[in-house]
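The block underneath contains the structure these notes are about, expressed in C-alpha cells.
The complex appears here without one of its protein chains, the remainder shown in place.
== chain A ==
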Amino acid sequence: MDITRQRSFLHDEAQFARALARASAGAIIFALPLLMTMEMWELGFYMDRFRLALFILVTLPVLFGLSYFAGFEETFCWQDDLIDALSAFAVGFLMSAALLTVFAIVRLDQPLPEIIGKIALQSVPASIGAMLARKQLGQQDDSDKERRIRSSYPGELFLMGAGALFVGFNVAPTEEMILISYKMSPWHAVALAVLSLGLLHVFVYTVGFAGQESAGDDGFLSVFLRFSVAGYGIALLISLYLLWTFERIAGLSMMELVTATVVLGFPSALGAATARLIV
C-alpha cells in the first residue's frame, strides 16, 4: 500500500498540477541569470545549428538522469522518468518562450529558426531548473530507495557531471571566460587548477557525498582519487564541451585552449562538488 500511495504522486492530477507549478517556478529562478544574459540571445541565433541541436539532444538524457536521481516527482519505472523529463522540457521551453517574449528578445517578425534557436538554448537551463525545483522548493522525502540509488558510484559521477554542466553553463556563454584566460599566465592557470581540485575535494568531504560513510574507511587517497580527481576530470570535459558548443575555442592555440578550459573548469568543479546541494 505504501508504494501504491507513493505512485499516486505522478498519477494524481492535482499532485501533478502542483508539481508543474513548482517546476515552472524552478525554471524561472534557475534560468533567470541566463535569460537576462546578452550573449545567450546572440548565441541563440548565430551559434552553429548542429551544435545547438546536439546540445538540446544531450539535455534529454541529462533530464532523464536527474529525474531518476532527483526528479520533481517520486518515480518508480523508466516510463515515469521519461514523462518527468519531457514535462520538465515542456515547462522549461514554455517558460523561456514566455519570458523572452516579454523581454522583447523574441518577436514574431523574426525568422522562425532565430526564434527557435533563442528559446531552445534557454530551455536547457530552464528545464534543468524545472527538474531541480522539487529538491529546492518542494518538500523532500528521502526514501531509503532513493538514498540507495544515489550512493552508487556511477550515480555520484552522474550527479557531479550534472552539477558541473549546470553551474558551468551559467557562466560559459559570457565573453569573460575567454577574456580571463587571455589575462592569465600559465602559472595562473596551474594555480587555478590546483585551487579547483583542492576546493572540490574539501567540498566533497564537508558537504558529504552519500558514498562517504563507507569512503571514510578507505582513507584520504581513495576518496581523493575516486571522487575529487574523477570529479575534476568530468568538470574539465564538460567545460571543454561547453566551450566547443558555444564556439569559443575556434582558432585558439593549444595553450589558450587549455587555459580557457581550466578557467571554465573552476565553476564547473564547484558545481560538481556541490551537486548534492543543488540536485
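Here is the rule we go by: a contact is a pair of C-beta atoms (placed from the backbone, for glycine too) under 8 Å apart; a residue touches a chain by one contact, two chains touch by 3 or more; residues count from 1.
Operating definition for what follows: contacts and distances are computed from a predicted model.
Q: According to UniProt, what is the chain that's been left out of this complex called? Choose from "TIGR02588 family protein", "Extracellular solute-binding protein", "ATPase AAA" or "Zn-dependent protease with chaperone function".
A: "TIGR02588 family protein"
Q: Which candidate, A:117, A:163, A:231 or A:271, sits in contact with the chain we can't see?
A: A:117
Q: Any idea which of A:86, A:237 or A:252 touches the chain not displayed?
A: A:86
Q: Can you list, in ascending order, the chain A residues touching the missing chain?
A: 1, 4-5, 7-8, 10-13, 16-17, 20, 42, 45-46, 48-50, 52-53, 56-57, 60, 79-80, 82-91, 93-94, 110-114, 116-117, 119-120, 123
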